[in-house]
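Notes follow once the structure below has been shown.
Moving on to subunit A:
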Amino acid sequence: MQESISFTPQLITSPLAEMLWLIPALPIGSAGIGALLKQSKRKTAAALAIGSMSLSLLLALAAFAHVLGSWAGGVAARETVNFTWIQVGATSVDLGWILDPLSAVMLVMVTLVGLLIFIYSVGYMEHDENFTRFFCFLSLFAGGMLAVVIANSLLLLYMGWELVGLTSYLLIGFWYQRPAAAAAAKKAFLTTRIGDVFFLLGMVWLFAQTGTLLFYNGGSGSMEHTALSALLAQPATFGLSAAGAIGLLIFAGAAGKSGQFPLHVWLPDAMEGPTPVSALIHAATMVAAGVYLVARVYPLMQAGALTGGTTTALTVVTWVGAFTAVFAALIAVAQNDIKRILAYSTISQLGYMMAGLGMGGVAVGMFHLITHAFFKALLFMGAGSVIHGSHEEQDIRKMGGLKSAMPWTFGTYAVGMLALCGFPLFFSGFWSKDGILEAAQHWSVARAPFYMLVFGALLTAFYMTRQVAYVFFGASRASKAAHESPRVMTLPLAILAFFAVALGALGTPAWPWFKAFLDGHAVGFGLEGFAEPGLLALMATSTVVVFLGLGLGWKLYGGKSPQPEQPDVLESAVPVVWGWLRNRLCVDEFYGVTVIAFYGWWAKVSDWLDRRVWGGAVAGVAWVFRGWAEFNRFFDNTWVNGGFDKGCEDLATGGGLLSRVQNGRAQTYLRILALAVVALAAILIWSSRA
Partner candidate 1 sequence: MIEKMDQIFVLLLHWLTGFLPAWLQAIAGVVICVAVIVCLYPALFALAVLLERKGLGRMQNRYGPNRVGPYGILQPIADGVKSLTKEDIVPLSADAVVHFLAPVVLVVAVFMGFAVVPMGRNMVLVDMDAGLLFYFAMSATTELSVFMAGWSSRNKYSLLGAMRAVAQMISYEVPLLMSSVAVVMITGSLSLTKIVDAQNSYTGIFPHWYIFTPWGFAGFVMYAIATTAETNRSPFDLPEGESELVAGYHTEYSGFKFALFFLGEYVAMFSISGLGTTLFLGGWSAPFSFLTWVPSWIWFFSKIMLSICVFIWVRGTLPRLRQDQLMNFAWKFVLPLTLLNLFVAALWRFLGEGWERWVFCSAILAVVYVAMGLVEMRRDHFGPRKYRYAE
Partner candidate 2 sequence: MTPLAGFLLVAALLFSIGLAGALTRRNAILVLIGIELMLNAANLNLIAFWRYGPHPEALTGMMFAIFSIAVAAAEAAVGLGLVISIYRHAHTTDLDMMNRMKG
């Protein structure tokens, strides 16, 4: 961090920024301690995890307040603390952390949601015998995620990234006794790994080009003007600049983590994990990490863009996001597993965020990220509560009429559902989604994303209505009576519900506080924000769309209670399409016949090579040497040994002759010695005398 000061003398790092590393360190430390705890120490483990998490939350709030304070003074502060990790000759690999509006907001969101989920899982997991292990993993995950958030260096970010990947693997496979869970864990790990490989490539390339992995370093960081212009000057393939190419590689990593279209397959299966995990990892935080990453490297993506214009990288991001949004929403329509529906909705919402990033900039995407984090966590935990209440039942067709059975859950769930659908004016989802739609409307490249996103909104409203209707309305089709979940689970739901509503106020056109905060310029309240041309019309359209979706869903599913075995309404209508959707458009199968088959074939080929070609060569060499050895053995036996035996016999006979002299009398030997001395001395003297 001495470097940072020496690089940027005008920038004073506040003690709070110095202490920022504590935020991830605390959960990681508690994870380390929890790993050493005995299984029976359930309370200790939970207290440890929750305590460390709340400490991190306090620190995060402090940091947020600090940033707010500096923002009030005009431009928002960006404080970095950098230090050299490895020094090899002239080149050094630096690590560091950063405190700016983006990281501050993310910190608060992650710690808050995480804390709530921790509390929730105390109730949810209380019957599990691996309670302590679960909390150890959770803390580890939170730590990794927070490290990703505060990282000011792509390398540190990557470390946290991989830590997060590892913990998600551990948590998805938490009930590893179930084959499905184990398989899902493996799938998630491998799929994200594909993305990470691209990410790593991008990182290496970046380092090779700029010589640093720090984002901001008082002018010499890789996200700052000098480095960016250097990257732009460097041409790459497909008419991309190096900046764009690296951006795309990093985006591939992000796509892997936040389940964008080609790599989304792991996310639904990840629902095999415990529900809090689904809520924490696969709704609120980890999948958001991809979006956050794109936001972090946004300067890289945007580099070379004309004012208001876009770049190739951003265009790719947009298209992928938009497509994913619609695609996942379509699949969600035809699912019957409560958590799978939510998973696909998550994917589609992530698509929205990506599209927002691509078209509207950091603020738009991040705003939707924040709001979505809260209401999607709410929904997942509501679903968990439902599953918990209805005895581990996950099929929505086997539920129904839970409205009366679990009122708290129903209320909060409804709030979350409406927020997700973007119910007008009162719910945060509406405003954040509106922001994205507005950005899409004004996008200069194409109109198609706008329509796709609007259609996605319609589908979202539709499948959420279907789900709610199946779960909470109609007559109960459950075998056993459901019951309300304990207070420790419902309380977090309530809190999340509050945020799901309230957060919307931060991003209304009338008072675009969030955007201003992230972009770091002042903001004031004024209804003239709505006066912007087309905005009201857009709001109207989306409202109409939402109501259309709700109404359609209610018309088809509301009030009636179809038995599980009888086909779905739409299925009877358009069976073919339905089948496709039911099988998730056969993406998995497609991969099965293409990628996986190819790898299987390749493995066979390599095996054959190993056995036949290399193995054969080795065997041949071995055979040659064996032959040589055989020859040597023959030579030894016949010649060498034979010769030795002969020689030994001769020696033995000679010794026998000589030993006559040795009659065992000491004095004889002495006598001979003395004689020899006499002779020797005589010779010496005689020779020396002459």
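Quick note on the criterion: a contact is a pair of C-beta atoms (placed from the backbone, for glycine too) under 8 Å apart; a residue touches a chain by one contact, two chains touch by 3 or more; residues count from 1.
As a selection rule, all candidates are chains of the complex that A comes from, given by their letters.
The shown structure was predicted, so the numbers you read here are calculated from the model rather than taken from an experiment.
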Subunit A is shown by itself; which of 1 or 2 touches it in the complex? 2
For subunit A, which residues count as touching candidate 2 in their complex? 655-656, 658-667, 670-671, 674
